[in-house]
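I'd like to ask some things about the structure below.
Omission of a single protein chain aside, the complex is shown with its protein chains in their original locations.
The block that comes next holds chain A.
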Amino acid sequence: MAIAFPAPRVDVLAKRDRVIAALKAIVPGEGVITEEKERRAFETDALTSYRRLPMVVVLPETTEQVAAILAFCHAEGVPVVARGAGTSLCGGSIPQEDAVVLGVAKMNRVLDVNFADRTMRVEAGITNLAISGEVAHAGFFYAPDPSSQLACTIAGNVAMNSGGAHCLKYGVTANNILGLKLVTVEGEIVEIGGGALDSPGYDLIGLLVGSEGQLGVVTEVTVRILRQAEGARPVLFGFREIAQAGQTVSDIIGAGIIPVAIEYMDREAIHICEAFAKAGYPLDVEAMLIIEVEGSDAEMEAMLVRIVDIARRHDVAVVKESKSAMETAAIWKGRKSAFGATGRVADYICMDGTIPTGRLPDVLEGIDRIVKGYGLRVANVFHAGDGNLHPLVMFNVNDPAEQVKAEHAGEDILRLCVQLGGCLTGEHGVGIEKRDLMREQFTEVDLLQQTRIKTALDPKWILNPAKVFPLDAPRDEAPREAA
């Protein structure tokens, strides 16, 4: 087990009874979970190889309760780990033994839908898919679409700045949020932004989105909703050489075409997904692209003609244009089941680095070399339009030595991404998983600027401790406020 957890603080553990009593006074009824058996459900997230049993779990139902909980914990110096659905892949919502888990899942109401302004105000615990579900009848949707959208909450999306396959056109969470209701660690309720496109002062929404529960607890979110396109249709390409696929992507973008999605799968991923989903993927190619376009039938047709033409110029071996809703569903089912299908073949860790897309052949070659060097296998699934890679490094969980090797391979892959001009994480976040790699990407001074903001908004560092920043990250004293 490579990732260290700080030792729980004895003085905090000693307060357990007092903490429970205080939380029960704030959240009546079933909202405070103390039994070990029930707390177990909160000891990990989707980074399941790490787990810690939290001291207590509280599930508030109102912003005021959240404020009271934070005010109490802040005064007592008790760590608080905010939690949505616990689908974080980087251990972002794994607690410590001395922490209160504050779950927002019960706060899941839709507060307002405004079609004229194309906005919607929701509570933080609503799932990503439920937001779109609420407005689908009118032809609207909420754009960022992480593959976990059935389960993950908007709070988690905001904290992780989550994205999905369609981000190439619609942007990530940060580009689709207009307002937040934030509870500060001191228990103050702050309204930031709202129905207007711009909000005054510093861009606190921009700062809070992606801050991984480090700066406050979000209880309400105003999202932009968009009108669905008239139709969407994917085309699937198979290439005998990786470089041909890469060049096709470059040329499509160079021709001024921005599809809604460009997904890449390597040979290993194609085989794994085909065996599971029977999507009709070609098995004798090295690389596959799924490119989706949107619009009216005529628009899609016009766009696909251009795209297919470009692919042919790069000797595409297989071209499958979807002709029906069923074919479209099959093409996407294979891709969307990549994680699940891989899980049936082997245990794996899902990495999440990004690279400049021009370095695609280099990074794939490098990943192959790294993983083979550890005697392991890898399947690569990846958002080719924006350079976000998901290498799935496979190992056997019953072999602890192999698990350590897989973790090392994953770290080496992320180092390579940074060396190639990319970054450690494109959508899954840093959490505990990549915390100790932060120095690969940032200097001490870079980190210090970040920790200074952390200290300014959470002076005791009780919000989601031991995440994002290396445990020995540089810290200034609490900055005094400008005169």
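Just so it is clear, a contact is a pair of C-beta atoms (placed from the backbone, for glycine too) under 8 Å apart; a residue touches a chain by one contact, two chains touch by 3 or more; residues count from 1.
Everything below uses one rule, namely that contacts and distances are computed from a predicted model.
Asker: Absent chain per UniProt: "Raffinose/stachyose/melibiose transport system permease protein", "2-hydroxy-acid oxidase", "Phosphoribosylformylglycinamidine synthase subunit PurQ" or "YCII-related domain-containing protein"?
Answerer: Of "Raffinose/stachyose/melibiose transport system permease protein", "2-hydroxy-acid oxidase", "Phosphoribosylformylglycinamidine synthase subunit PurQ" or "YCII-related domain-containing protein", the absent chain's UniProt record names it "2-hydroxy-acid oxidase".
Asker: Of A:280, A:340, A:400 or A:421, which sits in contact with the chain we cannot see?
Answerer: Touches the omitted chain: A:421.
Asker: Among A:3, A:189 or A:317, choose the residue that contacts the chain missing from this document, as touch is defined above.
Answerer: A:189
Asker: Which of A:23, A:46, A:209 or A:291 touches the chain that is not shown?
Answerer: A:209
Asker: Can you list, in ascending order, the chain A residues touching the missing chain?
Answerer: Touch set of chain A with respect to the missing chain: 114-119, 139-140, 160-161, 163, 167, 171-172, 174-175, 184, 188-192, 194-207, 209-211, 214-215, 227-230, 250-251, 253-258, 295-296, 298-299, 302-303, 354-358, 383, 386-388, 421-430, 434, 438, 441-443, 445-450, 452-457, 468-469, 479-483.
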